[in-house]
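Right, one structure below, let's go through it.
Note that one protein chain of the assembly has been removed; the remaining protein chains are unaltered in position.
Each chain carries a letter (A, B and C) given by its place in the written order, and its residues are counted from 1.
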Amino acid sequence: MFFASDNAGPAHPQVMRHVTAANEGYALPYGNDPIMDGVRETIRHIFEAPEAAVHLAATGTAANALALACYCQPFETVFCSPVAHIHEDECNAPEFYTAGAKLTLVPGGDRMLPEDLRRSITAEESRGVHGPQRGPVSITQVTERGGVYSLQELQALTGVAREHGLPVHLDGARFANALVALGCSAAEMTWKSGVDVVSFGGTKNGCLGVEAVVLFDPAKAWEFELRRKRGAHLFSKHRYLSAQMAGYLEDGLWLETAALANEHCRRLATGLRERGAQFLHEPEANMIFAAFPRRVHQALHDAGAMYYIWEGTLEGDDPDEMLAARLVCDWSVSSDQIDTFLSHLDM
Amino acid sequence: MFFASDNAGPAHPQVMRHVTAANEGYALPYGNDPIMDGVRETIRHIFEAPEAAVHLAATGTAANALALACYCQPFETVFCSPVAHIHEDECNAPEFYTAGAKLTLVPGGDRMLPEDLRRSITAEESRGVHGPQRGPVSITQVTERGGVYSLQELQALTGVAREHGLPVHLDGARFANALVALGCSAAEMTWKSGVDVVSFGGTKNGCLGVEAVVLFDPAKAWEFELRRKRGAHLFSKHRYLSAQMAGYLEDGLWLETAALANEHCRRLATGLRERGAQFLHEPEANMIFAAFPRRVHQALHDAGAMYYIWEGTLEGDDPDEMLAARLVCDWSVSSDQIDTFLSHLDM
Amino acid sequence: MFFASDNAGPAHPQVMRHVTAANEGYALPYGNDPIMDGVRETIRHIFEAPEAAVHLAATGTAANALALACYCQPFETVFCSPVAHIHEDECNAPEFYTAGAKLTLVPGGDRMLPEDLRRSITAEESRGVHGPQRGPVSITQVTERGGVYSLQELQALTGVAREHGLPVHLDGARFANALVALGCSAAEMTWKSGVDVVSFGGTKNGCLGVEAVVLFDPAKAWEFELRRKRGAHLFSKHRYLSAQMAGYLEDGLWLETAALANEHCRRLATGLRERGAQFLHEPEANMIFAAFPRRVHQALHDAGAMYYIWEGTLEGDDPDEMLAARLVCDWSVSSDQIDTFLSHLDM
Partner (left out) sequence: MFFASDNAGPAHPQVMRHVTAANEGYALPYGNDPIMDGVRETIRHIFEAPEAAVHLAATGTAANALALACYCQPFETVFCSPVAHIHEDECNAPEFYTAGAKLTLVPGGDRMLPEDLRRSITAEESRGVHGPQRGPVSITQVTERGGVYSLQELQALTGVAREHGLPVHLDGARFANALVALGCSAAEMTWKSGVDVVSFGGTKNGCLGVEAVVLFDPAKAWEFELRRKRGAHLFSKHRYLSAQMAGYLEDGLWLETAALANEHCRRLATGLRERGAQFLHEPEANMIFAAFPRRVHQALHDAGAMYYIWEGTLEGDDPDEMLAARLVCDWSVSSDQIDTFLSHLDM
């Protein structure tokens, strides 16, 4: 019963098969391997963007920081949610890669609202040379609290960015989970909705460690490559990144694993709801934030369930106090595990 | 006949087996996987350094840049060979990770000589606050031209660093090849010879993409971890790095593959020498820099041999002009390939 | 009637005299001029800190950014008010000088409260290697909205920093104004209250452009010098910085000009209050934030008064709408100007 994160499960066998298969003979290093040629074309096809620059990196933080660095000057600021991964969980990597740009936290919580974003952008306008200049807007889809922006919501946000001539980055560490939730195309969720650059996650959804960065402006391709190399993120034996991504994309595996994860999450959420758990956020992809009594947490804990207590602590006197859990499903969790988990939820 | 680089061959089956085996169930992310516990202990054992901080990174450039950043202030300069990888082949990654430190190129070629190093260090002494301050000395072992410093030579260099209180970094992208060539222990080639921090290469010697950074001062451990995370080099599914390293170290595989590579190189060098090739550098590990006539290069090229023409160009009128080749052997090259290669060397 | 800022008035004649007097013959460059020796001793005396490192810079932003850089690693975050100059008005200079540290904005407004600070510090504690590490606390005294922390308030803030082992920076661009307002000693307002490093302002209080940075830990002296040089803030003809500071400190001029500015401010505030202006913040030094009707602003504007409309715009239909003004007094404003200003305040 492992619901701590979608970065702790195994890679999908199909991905692993591609990695193993790639391990034959010699291959040109540094992204010049033929597998990468295929990956590039597949991703361009998926995104309906035949000119897009497509590059791989091994971590989501690298994908985000490099993508932002291509769109942000050091004297600018990035607009993002106060709980964005780039702000909370990357130990200043965006600041590092942008040579010291700032992150402006748009007030209001996990989900950015257009009016809040507009207010934040407008607020940075008055200080001329003294304040940071306005840089990219970074949107996280799936959000950090498990929400999914509708296309309309996305477009409203990117519309605000456009009003001010600002580029838009999409942190898609859980891109596939969002896509499946929306049932739209990758193009619709990105450039057709005003996104300039995407971190297209693989790691959390069945890979060992690979993300693609898709830049819809091909003029950024070379700068990205140089920044990636300078950031020490260019793999010599790049084929093992390429192979992961090739396996991930083959026959729509990426959508399949995301659909599985989302479905697991729905099953878990339904069970929780039926048993009276209180939801902090509406689970729209593969993450749940829900509260239930301490004694239930304790029982789950004793039964070996692993997940983060999001609010409160397991230790405490009141067995009925409500503590919030974060529960994340990846593709590999089984229905059995979910059912066992739920069986402990006798509130 | 692939002699272009040791970063283009496959990973060793034993390494791949460990990666595949690691792909079971859940594992704590971010370096907290149990495989990493074993790797840490094994490396400490190998280095006879029970307190050493041991961390993994996926690229050699990351290992070098992070190691240097822990030992270099932004107002300092790193002393290295003019052909050091950190200077020539990392697209300013050391400058990036150190926040703008300088690299001082010690005159004299691939192999640093103690007197040249001392002169370079001394030359930086007179400018007070105006010049960069003196920072770490970075030594490459195996050198970029295939040489191996003897322990005595190493100690002479680290001794010069010590005279000025400067820390020493060892770029060991080909650490195992050097160790095998010297027939000494890892401790002897590092801390017992005055080295403070090592980039311990795995990628070129049978892994997919993993290097260890070994810091003999455990007080640097946490700073390294923070710099790694900030550099976006902390893997969430870290087990796949751990597993590579575990497979690489198991039963001395790392020494075995290095011995193979060095042995292949010796065979190739002997054949070249017998056929009249002229050596630019004495091959002491797994790299050869040797010149032979253009027509031989052309014949090899036609036969599908892959390697870098180091000096000169394949195109040219004079069939007898001597062009230098760089030939690198990894563990996976076969004796047959070498013999086939040599069979074209009818000068 | 110039109340726009205290950075727009002239330098005090005594300061200018010292600059002129310094312009004789040769002087050792780069801070080795004898005037600097005197300045250093005077400042150490004023701060009752015989060992303190004392350095000059020409701008307040330089003083702040350099001071912070000596106390903040790139993977850390600085705690400050959301309206701190270092956040709002330095175009990412702190991020630049710290190589990409973050600024954590302590919620709650201009004046930091200990409980808010503690909450912010505590909130950064849980993310281990993923979040930024906790770095210095930066306190602005006089605050950006014209408030002055009492010694007790200061100590409460520095106490919170100490609880977590964090160093404390005091942005004293208006140090003298605060000191005069509190009627305490420089030592009491700094190291005796738990401050580690001070930006001691001169520019806004009668100088042309000079600030001192006082580091109570002399071990930081050399690092500061190197960072200053690397930041291009070491003056070759340093004597002109020294001379300003010497003139500023001579016979307590700095306290005199600050007392004048504060006194002017009080007179202006009293007049505003009598005429019904509404105060956004209590003016405790030399700055006023007060609201009065649009028509009064328009009359003042027509009469040539210069100041910032802080909230609202001069243009608008409703003559009675309350618009807030920011009014800053420097030492050079005359009582006549204040009285003329007030004479237009016929509400």
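Methods note: a contact is a pair of C-beta atoms (placed from the backbone, for glycine too) under 8 Å apart; a residue touches a chain by one contact, two chains touch by 3 or more.
Everything numeric here is computed off the predicted structure, so don't read it as measured data.
Displayed chains that the missing chain touches over the full complex: A, B, C (touch as defined at the top). The residue from C:53, C:208, C:261 or C:277 that touches the chain not shown here is C:208. In the complete complex, the hidden chain is touched by one of C:92, C:120 or C:286, namely C:92. Residue B:101 is the one among B:101, B:168, B:305 or B:323 that touches the chain missing from this view. The chain not shown here is touched by just one of A:75, A:200 or A:307, and that residue is A:75.
Hidden from this view is one chain, which touches chain C at 2, 4-5, 7-11, 16, 19-20, 23-29, 57-62, 64-66, 90-93, 96-97, 203-204, 208-209, 226, 229-237, 240, 306.
On the side of chain A, the interface with the absent chain consists of residues 30, 73-75, 99-100, 129-130, 133, 223, 225-227, 229-230, 234, using the contact rule stated above.
Chain B residues in contact with the hidden partner, per the touch definition given at the top, are 74-77, 88-92, 95-96, 98-103, 105, 127, 129-133.
We adopt the following convention: only the chains that are shown with their structure count from here on.
The most centrally placed chain, judged by C-alpha centroids, is A. Over half of the residue numbers at the chain B-chain C interface are used by both copies of the sequence.
Averaged Cα coordinates give chain A a centre that lies 41 Å from the centre of chain C.
Spacing of chain A relative to chain B, judged by their CA centroids, is 34 angstrom. Computed centre separation for the pair chain B/chain C is 51 angstrom, with centres defined by C-alpha atoms.
Among the residues of chain A, those in touch with two or more other chains are 90-92, 96.
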